[in-house]
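First, the structure itself, so that you have it in front of you.
Of the protein chains in this complex, one is absent; all others appear in place.
Going in written order, the chains are labelled A and B, and every chain counts its residues from 1.
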Amino acid sequence: MTMHMPVAGPHTHTLFTVSRTMLTVVVALTPATLFGLWQFGWPAIFLFLTTVLSAWVFEVACLWIAKKPIRPFATDGSAILSGWLVAMTLPPYAPWWVGTIGAFIAIVLAKQIFGGLGQNLFNPAMVARAMLVVALPVQMTTWIAPVGLLDGPSFLHGLSITFLGAQDFDAVSSASTLSHIKSQISAGATMGEILPTLADLESRLLGFVPGSLGETSTLLLALGGLLLLVTRIITPTIPLAVLGTIATLSAVCSFFAPDRFAPPILHLTSGSTMLCAFFIATDYVTSPVSTAGKWVYGIGIGTLIFVIRTFGAFPEGVAFAVLLMNSVTPLIETYIRPRIFGRSRSGKPLGTTKPAKGATK
Amino acid sequence: MRLPSIATLFHPLQSFSIRGGIHPETHKHLTSECEIETMPMPTLIRLPLQQHIGAEAEPIVRRDDLVLKGQLIAKARGPLSANIHAPTSGRVIAVGHFVAPHASGLPVPTITLRPDGEDRWGPHLPRLRPENASPEEIAAQVAAAGIVGMGGATFPSAVKLNLRAKYDLTTLILNGAECEPYLTCDDRLMRERAEEIADGIGIMARALGVKQVFVAIESNKPQAIEAMTRYNRALGYTFKVHVVPTQYPMGSEKHLVKMITGRETPARALTADLGVVVHNIATAHAVHLAVRYGEPLIARTVTVSGHGIRRPANLRVLIGTPVSEIIAHCGGFTEEPDRLLLGGPMMGMPIQNPRVPVVKGTNGILALTAAETPEAKTMPCIRCGRCVQGCPVGLTPFELNARIHAGDLEGAAKVGLMDCLACGCCSYNCPANLPLVQSFQFAKGKLAERQSRKHQQEETKRLAAARKAREEAILEAKKQMMLKRKAEMAAKKKAEEAAAAAEMPPPATATAIQGEATP
């Protein structure tokens, strides 16, 4: 009987694997992505494909340079997912090199330099987004109104917009919901005056508004999030904490100063709130693992998003909020641990309520 | 976020829960309908002297001795040890070493017996009437029968029955959870021998002097629950059958106590500190046989299963039967198994040599095919936190693993390594397939080794100091002796001189000096 070196138990295993996890997230992202691609037409499709493909190419190149095994890492789906998330946060008509630079930042600077899969301190897609927003303010804030694949630029026109940087959009340039509010508020308008000028709730929920490539459809993103919850890829803690905090803070503020602050429903249905709550903030590598830690982390992100959106210079604060909370994740993990069975939170054994016989007699 | 299990709705008695845990594929259908059959007499029987926690038993037979069934062949050494009896009649053909039924495959002291096929009983232990027997007598009988915890922990049962002397005991819990996948031997035993088990439970309850008795059975064994509910009275005790949710590791002693009483055993303490004692169902059966019929522990029920076994079965085998003969009895392998295990797939021991014997704590023999076992390929940790969610103890396995791989064993111990049960929930859940449990076992062993080496170093210093002191004492004694001798010589000389001078030596002084010189 030939047997290899014995290994310790357990000798049975769940069917979950790293690549299966990544695949499920990709599937959950698909409805919102397809909808975004349909809404914004050919330029968006080209930008999306360029970004995802370059992310994968950068990953393979890094593995090759670092002399790591290429096959298992290139097929685990993590690079595709990072590239995908970068693409979702780009303005749909951005030129191809914005996507490629984004993918480079995400994969090379934010992930591989830290040691690859599982080692990065910051969320790759959010690092890319933050750097792009700061470095390329024009390209990253050129929003267009969605017109649908058929009514938008043709295939060839799309190619020229994405790859040649053509500026001759037929589509109307317009502002995203959040940037509109920000500019109006700074112009001195009150919230009461701004709200009627915005798209109605229905189109914000479904996604008929200008915005980033994959962030517009609140409902489809929530649907994807639900899939992740049902398949137990994520636990509900972080989404609840993020959404709950934003809703609570904006509700309180808009109750006391309705002219100055946007109502909660507006916060929840605009910008990358949904994408962040279900797909970005729940990133395994950069979020705490204990439930209590997740609450702290989620509440932190929610608070920062609200603060940056309301008081900051940028209309959208998701990237910065996530990155800031990423940086405190190790701290949260050090101080907030699950309680060990039979021990108090401080690690001391629990006291026995009943002393041994010897002690009583 | 933990939702209350559906079982809670139907069994209002159950109102507690445990944290973490997993729900692995049980594979119990392979053997759950196989009645317990008696395995034919094996050709050889090998009895390791260490089948229990504590000190090794001391052999009291020699090569070529003829022994009878039930005869004591190795007796307990010290308070924490267990007797070993001959499972059948035959000849002792060796008292030496054989491969241990253990992952290490190290040689351990073993008595080898060749059965003569007659299966002749020697004298039984004196029977007891538990209705009249004192708790001490019952415990002594259990000790004489060599009964140990048969769920796998193999702690000498008599020691546990004597806890009454040190703790105020209120509750006895019978562990029939059998949460390990594949295993069905306890399930079958409860279905087929419920009455005998009930009697054993009554005897143990009497020995412990407890007020209440619970029989904990996982919800996936409805027939066993029914059988134990039917026989829920013995020796004036009425047991409550407590249905616990099907969840691994429900059978862990401290977790079972938490589930039933809602109280958490402090770290590094015994459940007896809470007034609770947990015994296995199979142990209760063995106690029944020992007390009512005077039969020592010489046979046990074993599940033989896994897709690598042609005819999975539940067998009653003699302790010491070689695993290879049991597998042959079950039709052999369907294909070359990937792993051969003693025990369940979660905490069982992989063995390399199939000739090792079944011992008192062996509850399963599993031949798992490659399709049933995890692949060897691992990925880096992605910090998904599934290990943390699964851990019933509340550890952070991914962090422990990282620390151990970085060589920081003391750091790992600081964040809870020593509280790890090695239940395997973390490794089971790990999507990266990391061998977390093996890391932890390695680290625990290494730390224990370092501890013992440190201890040894102190011992060495003490020994060296003792030797030095002794050598100095010898030197000093020699010096004294030299001085003395010198003085004697001088005195003698003087005396002689004096004698020569006086021409008439005083004899009394001379003898006195002589007497002193020969001590």
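Note that a residue touches a chain if its C-beta (ideal position, glycine included) is under 8 Å from a C-beta of that chain, and two chains touch if they have at least 3 such contacts.
By definition in this document, contacts and distances are computed from a predicted model.
**Q** Going by UniProt, what is the name of the one chain that was not included in the view, given "Ion-translocating oxidoreductase complex subunit B", "ABC transport system permease protein", "Succinate--CoA ligase [ADP-forming] subunit alpha" or "DNA helicase"?
**A** Record says "Ion-translocating oxidoreductase complex subunit B".
**Q** Can you say which of B:K166, B:K211 or B:R450 touches the chain missing from this structure?
**A** Touching the chain that is not displayed is residue B:R450.
**Q** One chain is left out of this view; which of B:P42, B:G320 or B:P435 touches it in the full complex?
**A** B:P435
**Q** Which one touches the absent chain: B:V244, B:M379, B:L395 or B:C423?
**A** The single option touching the absent chain is B:M379.
**Q** Which listed residue, B:H124, B:K211, B:R467 or B:R485, touches the chain dropped from view?
**A** Checking each option in B:H124, B:K211, B:R467 or B:R485, the one touching the absent chain turns out to be B:R467.
**Q** Extract the touching residues of chain B with respect to the undisplayed chain.
**A** Contact residues on chain B toward the absent chain are 50, 100, 102-104, 106, 108, 378-380, 404-405, 434-435, 438-439, 441-442, 444-446, 448-450, 452-454, 456-457, 459-461, 463-468.
One rule holds in what follows: only the chains that are shown with their structure count from here on.
**Q** Per the contact definition, I'd like the list of chain B residues that touch chain A in the complex.
**A** By the definition above, chain B touches chain A via 1, 19, 22, 24-25, 103, 165-168, 181, 254-255, 258, 263-269, 273-275, 336, 339-341, 345-352, 354, 366, 368, 372-374, 377, 379-386, 388-389, 391-396, 398-399, 415-416, 419, 422, 424, 427-429, 431-433, 435, 437-438, 441.
**Q** Taking the complex as given, what residues does chain A use to touch chain B?
**A** 1-3, 6-14, 16-18, 20-21, 72, 76, 78, 116-119, 235-237, 284-285, 289-291, 333, 337-343, 347, 349-354, 356-358, 360
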